[in-house]
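Below: one structure, written as structure tokens.
A protein chain is absent from this complex, but the other protein chains hold their places.
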């Protein structure tokens, strides 16, 4: 299964009055990591692959996270992201955020690829993952 | 068990290029709903109850969410928040975000009350929930 | 000129490790206040007026703000928003955020109404404000 790791720093504006990360910010970091993983699988930027495949996006349908060790501004962290499973139009992704090698946050997410429903542009409709993308995600 | 409901509107800045909520924003909304629930239980603002009980906060240790129906800017939604269980220093809380009566997002969270560790101010230490607060949370 | 006032509360997640608002959050609050003002002027939700007039949005081209008094989580504040001037395709808007009647933040912004350029959908093109909208903005 495809994996990707990136390093980032926790910043002042990510943190709350307790001086630690305001936890919704972890989900924004994971969202970016998922983008990087998808871009690597597809070989295009998200802007380009959404257009190329006529996707509106790949919104989250379920997520689960465990926060084991707090992080604070200035902390250098790594996020390892991996495909855990792939279905016809959905994908399971896991994130491990570590600080100095210690597991700080685990995130699990299920996403579904969607397009606008041609019959009703107000609605989203799930879309099959193109075979060549699927092949690279589970390679 | 204590419950609380609040109404809010999804705003432009909560939404992503697909025109729907950027999902980390739901967690920020839930965080505020938890604050309102705690304030109601304790009878003080968060600013005041953190000081009164010498808590640094009540960070999340685990969360789980299901996103069933997308919401977009301009949507009026309601968030019902309820205590699901209380332990010695931890609390389980559930959120149900509805749009026009339809369940759009479910969130489950476990939080732990913490203070700075007097032996090491860089560390957080779990704290027992004061008995009078516990009594009101599970009333 | 049209004005609008709304009340809101500063929340934990709006604040930084100094315990006061992380200033970019004020701009998100002002953005929502501008939306409310526009909706009031046009008599439609933003979702509806963007579609009705084929606007992509009304992005900011310039802003200026003065932060006079800090606010912190739990503070109840009011934001008064007013049209300061209107041009052919641009509008100047002013915000005054007060806490207990004291001016805490002043914001000034210039926005321009835009659509996608039909000749190049990657580009934005300024659009004249429709006369009936202009009439209500400066009424």
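When the chains are written out, they are named A, B and C in that same order, and each has its own residue count from 1.
We take it that a contact is a pair of C-beta atoms (placed from the backbone, for glycine too) under 8 Å apart; a residue touches a chain by one contact, two chains touch by 3 or more.
Not measured: the values here are computed from a predicted model.
J.: For the chain left off this view, which of B:26, B:73 or B:113 is in contact with it?
T.: Answer from the full complex: B:73 touches the omitted chain.
J.: Applying the definition given at the start, please give the residues of subunit A touching the unseen chain.
T.: Touching the missing chain: residues 11-13, 28, 31-32, 35, 45-48, 57, 72-74.
J.: Footprint of the hidden chain on subunit B, which residues?
T.: Where subunit B meets the chain not shown: residues 12-13, 15-19, 22, 24, 72-73.
J.: Over the whole complex, note the residues of subunit C touching the chain we left out.
T.: 16-18, 20, 22-25, 27-28, 31, 56-57, 59-68, 70, 114, 124
The working rule: only the chains that are shown with their structure count from here on.
J.: Can you report the angle of the rotation that maps subunit A onto subunit B, using C-alpha atoms only, to the nearest 5 degrees?
T.: The superposition gives an angle of 180 degrees.
J.: When the centre of a chain is set as the mean of its C-alpha atoms, what distance in Å lies between subunit A and subunit C?
T.: Computed from C-alpha means, the inter-chain centre distance equals 31 Å.
J.: Which whole number of Å gives the spacing of the CA centres of subunit A and subunit B?
T.: Comparing mean C-alpha positions, subunit B is 23 Å from subunit A.
J.: Considering subunit C alone, which of its residues make contact with at least two other chains?
T.: 12-13, 72-73
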